[in-house]
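FYI, not all chains are in this one, though none of them got moved.
For reference, chains read A, B and C in written order, and residue numbers begin at 1 within each chain.
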């Protein structure tokens, strides 16, 4: 089948081309860059809200973009089971749109943090983690200043198994040193109840080619491969 | 400053009586008040280069002598052809004075300005670099405040616009205490066909102003930048602009998309001098003219006068020269990105810049009058204190070597700069192949090709202070070594000259010597100078304090083939370590002198251009052959610091036998701590030693095999007058914790 | 009639206020201002709005802030500081 993915460009998105590059040139599926006011969900099997600073992150990361018509289109996709991924600023947009639980606050370091971290797979039954093993550790970079995950009902997240990724040490230990921004319970990514919407702060598109990885691996690509697998398995 | 008037209006201009007379006679009448403002701005040091121009002539013309140079000095950015229709634009600028009083917005708008310089060549900006200078940091809340907010300003602007900051440099020295330096560089990539000249060459084209509205902010910003920072600056304060990276991001996308249509014939950003500078340069260089009404310009505040509109330096504005048939397409693009615009008027062949306010003419002159300001020949004189300084002796050593090295590795100028580059998104764009800290330069891939480019920028201000000619040559060599260390070849240079008041003969001497040093060395290496920027008046008149001369060099590296890219960390125990290049008795201006003895003098390093060139060629060749595994050039603190830096990332040690590794005339401390330029530490593949040595001997390079990499986390130094060990974990901790402890802690 | 409505968005206590505590701890206390026991920070907005009267201006701003999620109900509180007629 011909899979077609939309990568939404909000004013101020800046990882839109990077995600499109990985989908088109590394994985080899069709991904279109679409300006947020022109996005129509009908043509697409899935969509990605990329990283960046939509509307400058003015007021709060993701809040202004959450009102964009593109987000309403994404909601339609979610309702009929198609996959939607939010990376970094995209994650902020998905929480502000209330498609995902919680909120992303200013890092407790009070600074922008650009570095490679390690995340552990907590739930491998989502549209974006089904090609990973549970508890698998992945090398991936972060680059954000508002990434401290907060939610006032953690129990609900655990009960519903909505935590997808957690920050851990190289060896897989959950501790404060491996938490780059002060996120509750080291949470790096969550999903919705239906498992077709995932948001995460780290950047899988920057960890999908060996040449870019200080660890010479391509762990990030598993997210996109999971999406492709999810789309294919649903069609069959 | 003289006051001029016309029709009852007056304005203060920073022009000499002679210049005023000349302007009147060229024009054949008294300039209108807005014209006075334009002459004032265009005649400022910043715009006219009136002091520096005679010296900058020492650089050979780049476009004529190098066939791959597509744009050289005089354009908004230098542009080089890297083959297969791709070209690279790059440039460096200073934003020192605004940053000294408002570090956050000063630095941020500096980034904004340099991005526009790249953008207006029609290229997409893909990387930033930031060479910085501050006063000493420890126990100095002013320097800490400046560093904190300069870094935040650069981070917020670069990160938001999605342009990675791939490298930079920083030095801390008391001379920058009241005059910090914020230099910013930008690199752009594009197709040769998209190159947009800053020229309006064809009558009938439309001039379209696009971007933010024009306000009263930053009127006379240029004149401000060209004046010494004194008490006077207090009242100039509103001259610092507010940064708006989000608008800039939209302008970048709209501009790149517009350029791709093929309908843009000329493009110019509005920087110093605002609309008056942009419109006169576009038409002046294009041999055309234009007429427009200032009321077409969209303003942010009501009742702005023509003078204010023409001279406002409001940020984030561009002027497009659009082919008539493409106007509608271009305006549609601006609408998509919701960037405001105004079609000002049509280019004509009058060779006149004519601006009206409804029926009244406010400007009517030949635009070339504004760009040809007469030069001023400045006096130069070597300062008398230099002789004593250079003869300063190294005090008797009382500390042990290991203690000295731990102190050096923890010192401000040598310690890790990770606290800075962590705050920069250095990976956005998925091009960053060698990232901050992994190598001496930032290396980027050009997606869709097997081409790689790199950038590195800096200089050693302490060396330049003692000997500006050799110091500037040393800067070219050091930055070139940074490029070569990662396997690329330096192909073009831009520079940013930061000096004191040019009206003072000693300050001007420093400038003059540095330019000579730069020009001589790049000529020797066959590297074209494709652009630059001069910042004078970095001098505190009240305290009589001048900055150390700082000729920042930026080099662009290029190579085809991923296999050529090499990084700094030691790779494997058992591999031998070589020191290439000769160490001389050159402790002058060294970190050893400054950190351990708090002295600035001594004999500064002299450069051997010939052996450096042969070393570069050799390294590029052995790297191609795959004989070497890691490379790092020797810089501040001497070669043991270099070895430590290579040992940290993979936590590998080294066993060094230094017997017979240096000239008998040298003492051990001179050998260990001299900062002789053009040296490298190289890890050679153990299986390729023979081939490596054969090739190095064939090239007649000075080299020593100094030891071997070991698993143990120690650097063992043997066969000096004292044997000693350095613990890698202790050194690494000192290296990494210095900046965070000062900036987050209580020092 | 035009009114000026001042509002402040603050983090709920559970969401913490690292900016405020850093200012108090790392800046004020360390520089000798130890008479400051606590600092809380927030985002301040001054909104210029047309409305019939003061009450309506306040109502409108409150409704808008809820509607548009000007404050994030998961993490923030909103307080109207003042409503004034613009002159």
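The rule is simple: a residue touches a chain if its C-beta (ideal position, glycine included) is under 8 Å from a C-beta of that chain, and two chains touch if they have at least 3 such contacts.
What you see is a predicted model, and the numbers here were worked out from it, not measured in a lab.
A.B. asks: Just one representative per chain kind is placed here; work out the formula for the complete complex.
C.D. replies: Per the file, total copies of each protein chain kind: A x1, B x1, C x2.
Going forward, only the chains that are shown with their structure count from here on.
A.B. asks: Between chain B and chain C, what is the gap in Å from one C-alpha centre to the other?
C.D. replies: Using C-alpha averages as centres, the distance is 41 Å.
A.B. asks: Determine the centre-to-centre distance between chain A and chain B, using the mean Cα coordinates as centres, and give it in whole Å.
C.D. replies: Chain centroid spacing, chain A to chain B, equals 36 Å.
A.B. asks: Quick one: which bits of chain C touch chain A in the complex? Just the residue numbers, please.
C.D. replies: It comes out as residues 11-12, 14-16, 18-19, 22, 43, 68-70, 72, 74-75.
A.B. asks: Going by the contact rule at the top, pick out the chain A residues touching chain B in the complex.
C.D. replies: The contact residues of chain A facing chain B are 11-12, 14-15, 17-18, 21-22, 25, 35, 51-53, 55-58, 111-115, 141, 143, 145, 203, 205-206, 209, 211-212, 214.
A.B. asks: Quick check: in the complex, which residue numbers of chain A touch chain C?
C.D. replies: Result: residues 59-60, 63, 66-67, 95-96, 102-103, 105-106, 108, 110, 150-152, 182 of chain A touch chain C.
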